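Omission of a single protein chain aside, the complex is shown with its protein chains in their original locations.
The block that comes next holds subunit A.
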Amino acid sequence: MLSRAAESLFWLGRYTERAANVARGLAVASRMASLTDELNAENDQWRSLLVAAGCEPAFFQHHREATEEKVVDFLIRDPGNFSGIIPCFAAARQNGRSVRTSLTVDMWSALSDSWTRLRHVTPADFQGEKLHGFLEWVRERVLLFNGAAMDTMLRGEAWLFVQLGTALERADATARLLDVKHDLLGGPSREVTVQHGQCQAVLQSVSGLRAYQWTYRDRIEPGRVAEFLILNREMPRSLAACYDRVCEVLELIAAGQGGRRGECHRMARATQAALHAGRIEDIMRGGLHDYLTETINGVATLGGEIEAFYIRA
């Protein structure tokens, strides 16, 4: 397929996934902020969220204080923030529009109808009491888009590049989410209620609370949460599962091109192998923050290699 089309599809996958991840992050931060002071002692939910979304520096260029209202506005509406929900949808739609014919009508409708509503959204539609409903709607729209893709899209290269974008973005989001909480997940034990509440929030933001309980059938412990979201291949948003998907998709693209492979294939496989063989104890021993920083950089490098091999060649 055309390199430019592959690029648009890849970013279509990334931007839709990013919009949903920001919505998930916001929902959890809002929940944490509304819990007891004790639980919210550090009062840094909003700041952490900016870090997780990778937009902390950009935010503080324009704002002095990370208040709820400002962070919510920045992460939902602010046209200057490319990782905000509405700008992500705008970018997703623009990418979708430029490969309109590779999308099915259902995918396009999911994108386009979302945009039709979002372009008229004002702060009154998402601030305060409206926030929860709005975020729920965003998540549903992305689920609808993913479902439409899953159910209707021809399983050709176009499909694979959307999947590649989604899987890579998801790996990035999970690594960032964990990194924000690395103190909690990798550090010494603290007061139980705080710890429990925060772990719960992390799991909720990846729709993984139930899944955790099914897997461990035991109380929520920080180390297990890290293990679950890094190494568990059955958990669809874990790093291992995301890398499984990235490798699977890269192999399918290579198979369609007579086995043509490049550095991106080697790199993805190496990371996947390390995740398969990895043990949480070893990761903790080396320092969770360092591990996650390396992972975040690795995702970015892999993204660059994919573009170099398929798009800019």
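The rule is simple: contacts are C-beta pairs under 8 Å (C-beta built on N, C-alpha and C of every residue); 3 or more make two chains touch, one makes a residue touch a chain; residues count from 1.
The rule we apply is simple: contacts and distances are computed from a predicted model.
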Worksheet, complete the sentence: Matching the hidden chain's UniProt record against "Circularly permuted type 2 ATP-grasp protein", "histidine kinase", "ABC-2 type transport system permease protein" or "(2Fe-2S)-binding domain-containing protein" returns "Circularly permuted type 2 ATP-grasp protein"
Discussion item. Given that one chain is not shown, which residue among A:M153, A:I253 or A:L302 touches it?
Written reply: A:I253
Worksheet, complete the sentence: Those residues of subunit A that touch the unshown chain are 1-6, 94, 97-98, 100-101, 105, 108-109, 112, 116, 157, 161, 253, 257, 260, 310-311, 313
